[in-house]
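Quick one: the structure is below, and I'll ask about it shortly.
In this view, the complex is presented without one of its protein chains, the others remaining in place.
To keep things simple, chains are lettered A, B, C, D and E as they appear, and every chain counts its residues starting from 1.
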Amino acid sequence: MYSVSVRDHMMIAHSFRGDVFGPAQRLHGATYVVDVELRRPDLDKDGIVVDIGRAAAALRQVMADLNLRNLDDDPAFAGRNTTTEFLARVVFDRMVSAIRRGDLGVDTAVASMRVTLSESHVASGSFDGPVGDAR
Amino acid sequence: MYSVSVRDHMMIAHSFRGDVFGPAQRLHGATYVVDVELRRPDLDKDGIVVDIGRAAAALRQVMADLNLRNLDDDPAFAGRNTTTEFLARVVFDRMVSAIRRGDLGVDTAVASMRVTLSESHVASGSFDGPVGDAR
Amino acid sequence: MYSVSVRDHMMIAHSFRGDVFGPAQRLHGATYVVDVELRRPDLDKDGIVVDIGRAAAALRQVMADLNLRNLDDDPAFAGRNTTTEFLARVVFDRMVSAIRRGDLGVDTAVASMRVTLSESHVASGSFDGPVGDAR
Amino acid sequence: MYSVSVRDHMMIAHSFRGDVFGPAQRLHGATYVVDVELRRPDLDKDGIVVDIGRAAAALRQVMADLNLRNLDDDPAFAGRNTTTEFLARVVFDRMVSAIRRGDLGVDTAVASMRVTLSESHVASGSFDGPVGDAR
Amino acid sequence: MYSVSVRDHMMIAHSFRGDVFGPAQRLHGATYVVDVELRRPDLDKDGIVVDIGRAAAALRQVMADLNLRNLDDDPAFAGRNTTTEFLARVVFDRMVSAIRRGDLGVDTAVASMRVTLSESHVASGSFDGPVGDAR
Partner (left out) sequence: MYSVSVRDHMMIAHSFRGDVFGPAQRLHGATYVVDVELRRPDLDKDGIVVDIGRAAAALRQVMADLNLRNLDDDPAFAGRNTTTEFLARVVFDRMVSAIRRGDLGVDTAVASMRVTLSESHVASGSFDGPVGDAR
C-alpha cells in the first residue's frame, strides 16, 4: 500500500459536557496539528498517490472552515463534544467530500485515509477508515 | 477505527546477553519515550475513545514501576533481554491490566493498542495487538 | 554558561483586540507547548543548574493556574492581548516568583531564563531575560 | 505484531514530468528523512525483531547508493517520476534484497515493512507491504 | 528580549565546488526547513513583536523566489557555494529587505533576527545578527 501525508493546523476554542472531562468542561482551546494520510494500492500513471500540493490545498480549505473559531457556536457540532478523536472524524469526512468533488484530481483512487490531530506534544487522536465507507 | 495516543517516558539501565548485541552487552542505559495508542471502532456516549487524562495517568503508573531502575535487577525480567521491542510488549501487557482493572473507565471497549518505545531520534520498537488476546 | 530546560503545556481560549489580528479577533484557542530554559554560569556542588524535577514541578504549577481556561476572563490580563510573546513573559515572571519563593531550591543562582511558547508546528514566541531584572 | 524502526536520510536532485507537478517539473531537490519499520509476529531467541544496528547499517547502504546524486541521471529510474511515494517503494525493495542476502541476520523472519520518506516538516510518502510479495 | 518565530521550507538542487565537500560536489539537493526568529526588546501597543501572520507571509515570499529551483542556475549566487549557512544569510538579508519595505508592518522595530535552515534531522546552519547591520 502506498500513501502520502500532508500536515496543517487549526486553533480553536471549545468546552466539553460530561463529568469525565473534569476541568475541560470549562471553555478552553487547542491547537490541532492535523496529519492526513491518503492511501491507495497502486500509483497512478504519474507515479503518485495524489498530488501532494492538491492534498495540502484541500486540507487547508477544511482547516479554514474551522480555524480561529469557538466550536461551541458551530451548528454542525450542536449537542456533540468536539473531542480530538471526534474532530479527526470530522476532518476525515470533509476530506472525503473534497475527494468526491474532484479537488484532489479527477481519477483519484484513494482507498483509505488516516487523520491524526495532535493536541500537544504528548496527546493525539485519530480516525482511520476506508474512503468508500465514509458518509 | 478511532484512536487516542498518550506519551510519557522512562530512564533505565540494562545490559543484553548474546553476541548479536556487540558492545550493548555492557551495562548501559536508555531513555524510552513511550507512546500508547488505544483504538476502538466507535466513540462512547461522551464522544471519546477513552479519557486522555485517565490514559495518561495509567501510563504514568506503568512508567513509575520501571523508571530510574536497573532492569537487570528486576525479577520480572530474569533471563530475558529487555530490548526495546520486548519492553514495548511489557508496557502493552501492563496497560491491558490497567484497562481490565477499570483504571481507564468502567465500560472502556478498547479493541487494540500499539505501544511504541523510541530509544533515540533514529530508532524505536513497538508492539501492536488486540487487547483481548494479550495475556 | 550552563542551562537546563523543561517542557510542559497548556490549552486555553482567548481573543485579540486590534485590526492587525484579523480573524484572530474572534474567540479561538491554542495549545502552548512551553519550554523554560534556566541558565547559570557555574554548576552547584551537586553538579546541576537546578534540579530538573523541581523545575518541572514549578512549571507544572505555573501551567495549572492558566490551563483549561478562557484567558479573556482572567482579571490578570484585563485590557491586554494574551499573545504568544506576551504569555511567554507571563510564564517568565511567574517562574521568577517560583525561584524567589525557593521552589527550585534554597540557593539557586539562576542568572537568566528563556521561555518559549510553541503555538503550532510552525510558530512560537519567547521572552528571554535576566532573572534579576524581572519584576 | 512486533516491530523495530531505524532512521537515516539522503539528499538528492530530481525533476518530474507531467502537468500535475507544476513548478516541480523544474530541476529541484529534496532531503528525504527515511524511516524503515520492520515487523514480525514473534521475537527471536535473543528477544529482538532484528538487530537495530544491522538494520541501520543495511539502510545506510541503501542510502549510500542514492545519496548526493541527481536521480534524473540514474538509469534505474529512466522514464519514471522519482516521487516521494515511488522512492519509498525503491527503498522498500532494496531493503527486501538486503534481508534476502542475509545482511540483517541469517534467520530473520521479517513479515512486513513500512518505509516512510519525509520530504519536509509537512509532507511524506510511504510504502507498506509484506516482505514475501516484494519483487 | 521578546521574539516570535515562523517556519516554512524550500526544496532546491545545487552542487558545491571545493575538495572539502567530497561527494557533495555532485549535483544533489535538499529540503531546507527554515525558521526565522524576529526579536525586539519591547512589545508594540498590540502586545506583539510582529504579526505572526505577516511574518509568515513575508517568509513565504522569500521561499517562493528560491523554491523548486537549481540554485546553480541563479545569477545571484554565481561563484558562491550555496551552503546551508550561506543560504541562512541569504534568507536573513531578504527578510531584512521585507522588513524595510514595510511588509511586516509600518512601525516594526525588529532589533535582530536568527535564521536557521535544517537540512535534515541531524544537521542545520544559521545566521544571527542585528537587523540594522544587514546589508
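Just so we're on the same page, a contact is a pair of C-beta atoms (placed from the backbone, for glycine too) under 8 Å apart; a residue touches a chain by one contact, two chains touch by 3 or more.
Not measured: the values here are computed from a predicted model.
For the chain missing from the display, the contacting residue among C:Val6, C:Ala30, C:Ile99 or C:Val115 is C:Val6, taking the whole complex into account.
Think of the hidden chain as still there; on chain E it touches residues 16, 18, 20-22, 24, 80-86, 88-89, 119, 121-129. Although one chain is not displayed, chain C still touches it through residues 1-8, 37, 43, 46-49, 51-53, 56, 105.
Those residues of chain B that touch the chain absent from the view are 7, 9, 11-14, 23-24, 26-33, 67-70, 119-122.
By definition in this document, only the chains that are shown with their structure count from here on.
Per the C-alpha superposition, chain A sits rotated 120 degrees relative to chain B, a value rounded to a multiple of 5. Greatest centre-to-centre distance from chain D is found for C, with centres as Cα means. The distance from the centre of chain A to the centre of chain E, with each centre set as the mean of the Cα atoms, comes to 31 Å. Computed centre separation for the pair chain B/chain E is 41 angstrom, with centres defined by C-alpha atoms.
Residue positions 7, 24, 119, 121-122 of chain A each touch two or more of the other chains.
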